[in-house]
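Apart from one protein chain that is not included, each protein chain of the complex appears where it belongs.
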Amino acid sequence: MAITLTHYLVLASVLFVIGLIGVMRRKNLLMLFFATEILLNATNIAFAAISHYIGDLSGQMFAFFIIAIAASEVAIGLGLLIVWYKRTGKIDLDQMNSMRG
Amino acid sequence: MELYLYIALFAPLVGSLYSALFSGSPKSQQVGIVASGLLFTSFLSSAILLTYVMSGHTVHVEMMTWMATGDLYIPFGFVVDQVSVVMMMVVTIVSTVVHVYSIGYMDHDKGFNRFFAWLSAFVFSMMVLVMSDNFAGLFIGWEGVGLCSWGLIGFWYHKESATWAANEAFIMNRIADLGMLIGIFLIYWNVGSLQYDVVFAEIGNLQPVIITWIGIFLFIGAMGKSAQFPLHTWLADAMEGPTPVSALIHAATMVTAGVYLVVRSNAIYDLIPNVGIFIASLGAFVALFAASMALVNRDMKRIIAYSTLSQLGYMFVAAGLGAYWVALFHLMAHAFFKALLFLGAGNVMHAMHDELDPFKMGGLRKVMKGTFVMMTLASVALAGIYPFAGFFSKDLILEVGFVEHHYVIYTVLLLTAGLTAFYSFRLVALIFHGEERYKLFGIHPHEAYKFMLVAMSPLLVLAIIAGSFKMTYFQLVMNLLPATQYHVHDQTTYWIMTIGTQLFVIAAILFAYKKYANWSNVPDGSSAMERSFFYKLLWNQYYIPKMYEEIFAKPYAELSRIAWKQIDLKIVDATVDAIANGIYKTGENTRDIQNGNLSTMLRWMVVGLVVLSILAVAFTVGYNAVGA
Amino acid sequence: MFEAIAFYLFAALTIVMFTITVMTSQALYAITAMAAGMIFISAFFFILGADFLGAIQIIVYTGAVMALYAFGMMFFDTTRNVVEKRTNPRIVFVLGVLAAVMVVAIFVAPIVSNNIQALYPIQENVGNSQAVGMVLFTKYLVPFELAAVMLLVAMIGGIVLAGKKMDKSLTLMKEEEIDGLDEGFEPEAGGH
Partner (left out) sequence: MIDHILTLLIFFPALAAMLGFVVTKDSMRAYGIAVAGIEFLLSLWLWYAYDPMVSGMQFMESAPLIPAFGVNYLLGVDGISLFIIILSTFFTLIGIASLTEKRRIKDLIITLLFLEMTMVGVFAALDAIVFYVFWELSLVPMLYIIGAWGGPLRIYASVKFFLYTFTGSLVMLVGMLFMAYFYYQATGQWSFSILEWYRLILPENFQLWLFVAFFLGFAIKVPMFPFHTWLPYAHGQAPTIGSVILAAILLKMGTYAFVRFSLPLFPDASVYFMMPIAIISIIMIVYTAMVAYAQEDIKQVVAYSSISHMGVIILGTFALNVEGVSGSVFLMLAHGVVSGALFLLVGVIYDRRHTKLMSEFGGLASVMPRYAAIFGIMMMASVGLPLTINFVGEFLSLLGFYKQSHMLTLTAGTAIIVGAIYMLSAYKKAFFGNVTNEENKNLKDLNKTELVGLIPLTIVAIWLGVYPKPVLEPINNSVESVIQLMHDKAQSEEAKLRIPDLSGKNGTNTMQEAN
């Protein structure tokens, strides 16, 4: 039995769901970051797989850019997180409600 | 000749504008004199035009374009032909007299200058009405006289009754004007033009049903202006205006515009005899109906107003039966003696300090000789006694009815002639004869200014001799109107009819004198006659004004209030507000979503993602399904 | 056959690793599991023939990003268990699954209907890195440069944010003192 694109897509979506669950479940900001990384990686797999099975390099290109974005996100996000932690001593999501409308 | 036409037309306008300039400043005699002078100029020009027309010419000018769009082309065009020149003469003569008279009558009024502005403006509108060569121009004049009538009825605007009457007159006329407007629309879309000559030349080619509708709608217009039933109530109320106004507008000129319209459109009405019969029947009905109300009225001016209404009925009988020239002739004769009657009544009013109840007068002939003579002669003319003007015109209408074999109409008109004589002389007897009841009220009557009486004299002369123009007049208008001679063929019948009518009328006069010449008390509503049903019915004008009030005015006001308070505010507006409120409330309620908790927000984000992707899938599936 | 075995093996490993990342309450476990998961993902790239991408995955993710997280964690108290309030795990799960199904459907639909054409077909005669380079520096040159600038900006931003007032412990200072340090320093961040 050959591995088809569908296998990869199912895998990607399983990972994506894991990421989503993490995003929804986690209250610790650091953990939330991990979950987003999972989401990004899940898509990367999907892109690479599509790229492979269709024979088009655009998918890989997108994966590159996603990695670049992930890297920038981590840099900025962690920076902010540290500043936040230094001011409040907590990185709990439930305590960040200054945006209450 | 065009110059004279323009002078005749625009001299009153100049007079009006000149007077309007001074309308803000206190009374100055010269305004009245200038306005009267300009009116006299207009009269002279009309007279010159009359001689010109009598020599067999007509004048037709087109001053400028008014409206032109699509196929519609309406110019300011004026025509002086055999019919319009007669009207012009009537209008200018009566209005010149009334202007001069008003200088005396309005002597003590604060609004002297304003009065002349309105009065001259009225004459201008009337001239436009009669001289226009198309229906749109006629409509300008038509509405113009309506406006001036509004301004003049409500001239004493501090009086509630006057302004109410003014509005009533205007609005009632508007109802009729709508009919006229529809008539004009019908003509335009079927003929393609509004010029008289084109319309009358083409009208025969149309389908009979369309011609009938045109005739009906134009007549509805005429009904309003000429106060025919059921739009008659405004005329009696219009007596709130100054008396010269009643004389000029509500007796001699404006109210006869309806008759003029029918006469002018004779080419149309000739083709639809059925409508003609209806017009004649309505005319006969109104003649009797109005005369009956005049029998018991105790307001001098209203009695004369009802008499006017009654005479308008006569005119419509003639016009409806196709005797257009007879209608126009009666219009002319009536204008003279009725204006005279009104001006006389004005003198009496002045003398009696605006008292209108003839029962409170009596014996005035001693102090007001001139007025007495004039009013008596005018009443004789109105009653139609030989050789006064009324005899020639009114008896002719009776003959028309007889010759055309409409015996019912003839009988009604004959009866009305008797009633007319009765109420006219009831008025004369009550005012000028009998005991001097006015002394009870401490009034010291005095004769009007000399020049007012002099001003009235031309009307007196015309009221007496107008009948002798009959043949000249007939020669003149037969160029334009159907020249049917109405003669009872049998000589015996003719003489019996004429003499019989005369005797009947004289009997009515004598009865009136007998009953009222020696009246001594002021009735207070306690006599048996005053309590009878018919008296009450007539006294309340058949309860028609009250009915209109109850059926139209009050429900309209109530409905308006409901439309505003209930429908507009409570339904339409409230619906919109409810929608807005709903959205606002939704916002308030969903505000909790934005509670600032990032975790919750993330969850909502996922919900949104799911919804969006479901939509995407659904649309794709749907699209493929449709595409396949 | 080999490919299938590899796929299932790595798939299982990745899923397990990521599940640990999401579920554990120990921050250290989480980061370790995630680093492992990242490496396993690069395996898929190699299987798919995207060698360059696989290398990048290992270098950037496992090398740079994880190192960054590790350094970041030093600032926080990582020995303590992460205590989190749980609300409605069922909703979380249902939403997750639904989202997944939809994502799959969206990805699969156009591929199943086979109406996608390759814009930049993979050339057989050149290696993956070479091919990637050709596309990256021709068609995607502008995005590439932009990404470079973005990374630079992110780097500077990260340094500025995290490195600010490193010598002071802001937790020990009062609110006013902090505000006094630097007016431009997010005055609202405390949340009043």
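Just so it is clear, A, B and C label the chains in written order, and each chain counts residues from 1 on its own.
As a convention for this text, a contact is a pair of C-beta atoms (placed from the backbone, for glycine too) under 8 Å apart; a residue touches a chain by one contact, two chains touch by 3 or more.
What you see is a predicted model; the values in this text were computed from it and never measured.
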item	value
Chains in view that touch the one left out, judged over the entire complex	B
Residue among B:Thr163, B:Thr212, B:Ser281 or B:Gln502 touching the omitted chain	B:Thr163
Contacting the left-out chain in the complete assembly, out of B:Met54, B:Leu72, B:Val454 or B:Ile551	B:Leu72
Listed residues B:Phe10, B:Phe40 or B:Tyr188, member touching the removed chain	B:Tyr188
Residue touching the undisplayed chain, where the options are B:Gly144, B:Gly258 or B:Pro445	B:Gly144
Touching residues (missing chain, whole complex) on chain B	23-24, 64-72, 136, 139-140, 143-144, 147, 150, 154, 157-158, 160, 163-164, 167, 170-171, 174-175, 177-178, 181-182, 184-186, 188-189, 556-557, 559-561, 563-565, 567-568, 572-573, 575-576, 580
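To be clear about the criterion, only the chains that are shown with their structure count from here on.
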item	value
Graph class of chain-chain contacts, one of line, ring, star, complete, other	complete
Chain centre separation in whole Å, for chain C relative to chain A (CA means)	5
Chain A-chain B separation of Cα centroids, rounded to whole Å	90
Chain A, residues touching no fewer than two other chains	20, 24, 27, 94, 96-98
Junction residues of chain B - those touching two or more other chains	599, 603, 606
Chain C - residues contacting chain B, complex	87, 91-92, 95-96, 98-99, 102-103, 105-106, 109, 113
Complex contact set, residues of chain A against chain C	1-3, 5-22, 24-28, 30-31, 33-35, 37-38, 41, 44-46, 48-58, 60-61, 63-65, 67-76, 78-89, 91-92, 94, 96-98
Chain B residues within the chain A interface of the complex	591, 594-599, 602-603, 606
